[in-house]
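A short worksheet on the structure shown next.
For this depiction, one protein chain was excluded, whereas all remaining protein chains were kept in their positions.
Our next item is subunit A:
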Amino acid sequence: MSEWAEKVIGIFSNRRDDILRMWLESQQKNGYRGMYERIGERELYRQSNDLFEAMIDAAGQVGFASVRKPEWQAVADLVAEITAQRTRTGFSVMETVTYVFALKTVLIEILRQEQPDDIGCFVAEVVTITHALDEMALIATSAYVKTREEIILRQQQEMLDLSTPVIRVWDGILVLPLIGTLDSSRSQVITETLLQEIVSSNSDIAILDISGVPLVDTLVAQHILKTMAAARLMGAECIISGIRPEIAQTIVHLGVDLSQIKTKATLAGALKWAFDMRQLTVVHNAKR
């Protein structure tokens, strides 16, 4: 470490309170609306303080020039942790990374205030510090992306776990509203739930409503046909309802053969058919 580098770290340690105050102020000034409410001033101070301490500690050991050395790992971990926490609170990537960049501006300002005699060394140090903090910003960005990916993955799992409701609309008539994309793992769950419900409710008519399925390709059609075949084997009659015009067009264009299967455009139509099958009539009570 050069003499100047040590001097710089000395300046930073001495003016620790000024730096923290200016850093927080700049965040408050440039910060996005609601940022303080979401973290809380006390927590923001604690995070900033911890990060600054860790940084001075690491810089004191190996200097700002060696950010990739293991001594800086604690700082990197802290940045990742703070970022992850903010990402989960709903911060945008800009809001998160600005936090690190704000510190850079403050550090350079502090150096300027100390009025260095050797302008060449000053510039060299500024470049080094900029590099170090840019590295931290990169760590923050990748931590942001990583946390977001974790959130997406968890949500995917939750969507898969969402129960597939099988609704008994009448004695012996079940409706299975299919919502969302059908892949093999989901369609397997759907088939099992439907068959189980057919047995337990002793129903012999099942209506598969596909109005919530955004896209029907050959694979999805195959899944639906398999579910229907299995239900038929158990002795339940199956009917597809909720075929939107776009879906009808896709099905015919793809050449999916649904001619052997009863299909209705709307759930109401399917229900009417089911009532006919059970020899039920809905009567309009005119006296009311």
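Simple rule for what comes next: a contact is a pair of C-beta atoms (placed from the backbone, for glycine too) under 8 Å apart; a residue touches a chain by one contact, two chains touch by 3 or more; residues count from 1.
Convention: contacts and distances are computed from a predicted model.
Engineer: If you had to name the missing chain as UniProt does, which of "Intermembrane phospholipid transport system permease protein MlaE", "3-isopropylmalate dehydratase small subunit", "RsbT antagonist protein RsbS" or "ABC transporter ATP-binding protein" would it be?
Structural biologist: The chain we cannot see is recorded in UniProt as "RsbT antagonist protein RsbS".
Engineer: For the chain left off this view, which of A:Lys226, A:Arg244 or A:Lys272 is in contact with it?
Structural biologist: Result: among the candidates, A:Lys226 touches the missing chain.
Engineer: Which residue among A:Leu44, A:Val97, A:Ala236 or A:Ala274 touches the omitted chain?
Structural biologist: A:Ala236
Engineer: Given the contact definition stated above, which residue among A:Val127, A:Leu162 or A:Val199 touches the chain not shown here?
Structural biologist: A:Val199
Engineer: Considering the whole complex, not just the chains shown, which residues of subunit A touch the missing one?
Structural biologist: Missing-chain contacts on subunit A: residues 191-192, 195-196, 198-199, 202-204, 226, 229-236.
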